[in-house]
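Step one of this worksheet: look at the structure below.
Removed from the display is one protein chain of the complex; every other protein chain stays in position.
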Amino acid sequence: MTTHPGREKHFIRAYGDRRDDGVIQLSFTLPVTASEKAKEAAKLFCQKLGLTDVKVAAIERAAEHYTFFVVYAKANVVLDYAEIDTPEIVIKKKSFDELNAFIEQEIARRVVVFGACTGTDTHTVGIDAILNMKGFAGDYGLERYPWFEAYNLGSQVPNAELLRRAKEKNADAVLVSQVVTQRDVHKDNSRAFIDEAKKQGVHGKMTLLLGGPRVDHKLALELGFDAGFGPGTKPSDVANFVVHQVLQRMGKEQKGTAFEGAPT
Amino acid sequence: MTTHPGREKHFIRAYGDRRDDGVIQLSFTLPVTASEKAKEAAKLFCQKLGLTDVKVAAIERAAEHYTFFVVYAKANVVLDYAEIDTPEIVIKKKSFDELNAFIEQEIARRVVVFGACTGTDTHTVGIDAILNMKGFAGDYGLERYPWFEAYNLGSQVPNAELLRRAKEKNADAVLVSQVVTQRDVHKDNSRAFIDEAKKQGVHGKMTLLLGGPRVDHKLALELGFDAGFGPGTKPSDVANFVVHQVLQRMGKEQKGTAFEGAPT
Amino acid sequence: MSGLFVTDDQIAHARTLAREITDPIFDLIAKNTTVSVERTVLRWFGVDGVGNLGAPLVNLMVDRLQAAGVLNKGAAYWYGRALRMGASSPLDAVERLTAAPLSTLGPLPPEDEAKLRDEVRAEARAMVQELKDRVARRDDLKREFPMAQAPHKYLIVATGNIFDDVDQARAAAQAGADVIAVIRSTAQSLLDYVPHGATTEGYGGTYATQENFRIMREALDDESRRLKRYVQLTNYSSGLCMSEIAFCAAWERLDMLLNDAMYGILFRDINMRRTFIDQYFSRRICAMAGIIINTGEDNYITTADAYDAAHTVIASQFINECFAHRAGLKDWQLGLGHSYEIDPYKPETLLLELSQAMLVRRCFPNAPLKYMPPTKHKETDIFFSHAYDVMADLVAIWTRQGIQLLGMMTEAMHTPLLADRYVALKSASYLHRAARGIDEEFVVREDGKIANRARFVFGEAMELLEECHKDGMVAAIGRGRFGDVKREETGGKGLDGVVEKAPEYFNPFLELMEGRA
Partner (left out) sequence: MSGLFVTDDQIAHARTLAREITDPIFDLIAKNTTVSVERTVLRWFGVDGVGNLGAPLVNLMVDRLQAAGVLNKGAAYWYGRALRMGASSPLDAVERLTAAPLSTLGPLPPEDEAKLRDEVRAEARAMVQELKDRVARRDDLKREFPMAQAPHKYLIVATGNIFDDVDQARAAAQAGADVIAVIRSTAQSLLDYVPHGATTEGYGGTYATQENFRIMREALDDESRRLKRYVQLTNYSSGLCMSEIAFCAAWERLDMLLNDAMYGILFRDINMRRTFIDQYFSRRICAMAGIIINTGEDNYITTADAYDAAHTVIASQFINECFAHRAGLKDWQLGLGHSYEIDPYKPETLLLELSQAMLVRRCFPNAPLKYMPPTKHKETDIFFSHAYDVMADLVAIWTRQGIQLLGMMTEAMHTPLLADRYVALKSASYLHRAARGIDEEFVVREDGKIANRARFVFGEAMELLEECHKDGMVAAIGRGRFGDVKREETGGKGLDGVVEKAPEYFNPFLELMEGRA
């Protein structure tokens, strides 16, 4: 990532075939019958988005009353890339061995985590990737860390049960996976989880993590979690994060310290 | 095409998975290195287009300093489909035999047309499709019409030469094909053609037609042609159009009469 | 295909193993019934509708019978008793039964018992005939408007709202879909009842209800007539209500059903015994109603790795086939599931996928087979994912799959948009058109990578079957042999719905379907 000392401006536009030509591709369906009129509507649609040089490339009869369009057009959008904030990395991410050694020394007890795919969601592959021995993409799961004590409750676990079991073991962190996102069911369930955590009095005490393919850090924070992890998350990212959280709760590290691999 | 008596409103939005959900797909490249920051930029880019619920689905490292994005988002664009104008069809398109019989009776001489791919363009397949015997998609080319006299001069023909030869034979129509459109070279060449036609004093006298994959009727009119024909044009469309033009020039038909297959 | 990769004897041996593996399970099935089977019986007699609190009447009735400890005689028996008590209609029967103090109702005199059974049998026979008549109507329509050539392009709709589903199903049919699947709402399989009526709210899918089935089939009948091409409908029956849904589907003339002997156990943590018993009755219904079942082996390789676990698919297919044959299903009804799921970043994956699909074809030459597209390794880069799906289209036509689920380029993101289906259909049509008959152009080299891989996978599958044979299915499932998922015989949901049959257990539909009456 380029850094921009003194926040010099760094204007960017879409790149089609030449710098700053602004060319982008769109496709969409309109609930009308394929025709010249439909094509005109597609053009207008794009113009209403502020696009210019609109080329309605394809007009496909997706069904009797639906037309699918492919469009190329120019977006007159300019961004100042220098203005986009990403936290500066302060602490380097620790490897498997480093992290275990670090926990041994600094925390001096095993870090306890509980995880599950809660609500009606049965997609366990993601949470398994984080917790199970095998891990993900060659990166070991938390069960493999000798200085972690990881419990994976599987799928369709009621929020209350996950929290109850975590409390029993005085867990440091609770990991919730949400994969089905249609009509924002993951948000509803996540909110229910946080309400339950407040009810059980653990909110703000344990580290609560949310993960899944449509989760990002921002969303998780909004929903009341301590962090959110999206697609491609490695178990070691989560392990590092949890350890930082424990240190911070122990007062050994300043809150909000940015570190490598932290969710963004 | 649905007709809307009394121009009732007919509001439409993009259809993703549900009526009016507004979901559209975009893809574009930004000249930045793939990163979380790049993803944020892509999101902002879409928001600046007025899109909401922006899901930056894919962040692909297209090259070191270029990132390709696939995005799904909601467009809050509403169109009144009833407001989009398309001419009402008055005269039905004539078949091959009908048209020949019609010319024999109403014009009583062969209709002369000249065509070429002018300028530096060498894409003859399009103009050949319109003029040559074989035609296009099972529809005969103008050479096949006994009541047409069609000359196809081929490719890379200078505008002046095409016009000169057409004038010599007192042509009814001149057909120009333009396929290469990069940096609007087709528009430049078409303007040059119209200037030349004015110079040779045939503009407004002969019917001048423009065709090609990125041509539409509107564009052709803007450039000073009598009509424009885009992708998928059939020779019979052109034949019918030219005959209507001749009739109109003869005063046998009112100018601007809308007919089936007319360019739109 | 005969002789390819493995010998006919090896394949025959696999079938023998499968038969012996399922033997103990058929004992279990013979000795037990479930609440869901009994509810199905009542549905078949025409008990429909819901009680005051929204619970289906069949649930109210069966729960009551179970609470009273008399369900072991069979709901049909009690239905007959109610009739004899003067019930004028199935609904009336429910009311009478739920009102009467059941436990106090002793047996009738022997001749009355026999008469009761005869009466109920007669009614059952009539209802079976009615079902058959309904199915015949479907078959007439199919004859009138023949289906397109296989692979039948199978597309899902999943809006949650049956009326939106209808819109999308029609659109998909117009764009070339041969089979429409209405995906069920998330976790419906864990409901121990079948929701009632037309539904407009669901997550990740639409509730499977009899009324929803009816609405959709009606729309597709209409669309079939308009397109002059019969468009098939499928839904999901695996779950706690496997046989009830099978009945609803049969009654509403569905063409296919997702119906797997083990899916509920492995992927929904439904109790093993419950599932085995339910699947049998549900498959008997499918067999009678000419429904093609789709099994779920493809799911194994969404959890386990598709390369490593390839043999589990084959082994399970032999078992699923055996369960199916023993429930009266014919080969043409066996949409055995498999899929194109190997990590596309591995080398030679097209060879591996061809090998696997050819091996499945070799083992099950007369089954239509159900081929699933890549899902797990789909990327959010829709252009890559589309290319990836295209290769699955190729393998499908190459290995003459009967049923092909079309991959969606947006698989990694959301349930399909209307446009996603259109895009998939257009490409699949191209592939089918372009590559039809390719299998007849080539002879597979027996010393090549495809053949060696097929033999290797078959060998591993045989080992797994031998293990199941030696230690039993229960043990094999306990070890996570299928889909990397471990389950215990007495674990999971729904065991309390399993009831040991009394010696006088009565189920006239089963008798009829088993050819015993």
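First chain written, first letter: the chains are A, B and C, and each begins at residue 1.
In this text, a contact is a pair of C-beta atoms (placed from the backbone, for glycine too) under 8 Å apart; a residue touches a chain by one contact, two chains touch by 3 or more.
Because the structure is predicted, anything quoted here is derived from the model rather than measured.
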Given C:Lys31, C:Arg137, C:Lys330 or C:Lys449, the one touching the chain that is not displayed: C:Lys449
Sole residue of B:Glu64, B:Asp85 or B:Glu168 that reaches the chain not shown, by the stated touch rule: B:Glu64
Touching residue (missing chain; options C:Ala67, C:Ala434 or C:Ala475): C:Ala434
Residues from chain B at the interface with the omitted partner, ascending: 27-29, 60, 62-66, 68, 120-122, 124-125, 156, 180-183, 185, 213-214, 231
Interface residues of chain A (partner: the chain not displayed): 15-19, 23, 25, 27, 55, 57-58, 60, 68, 70, 72
Hidden partner interface residues of chain C, rising order: 344-351, 354, 381, 383-384, 386-388, 390-391, 394, 409, 423, 426-427, 430-431, 433-438, 440-445, 448-450
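The rule we apply is simple: only the chains that are shown with their structure count from here on.
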Whole-Å separation of chain centres (CA-atom averages), chain A against chain C: 35
For chain B paired with chain C, centre-to-centre distance based on mean C-alpha positions, whole Å: 51
In chain C, residues with contacts to at least two other chains: 380, 412-415, 417-419
Of all residues in chain B, the ones touching two or more other chains: 15-16, 19, 23, 25, 27, 55
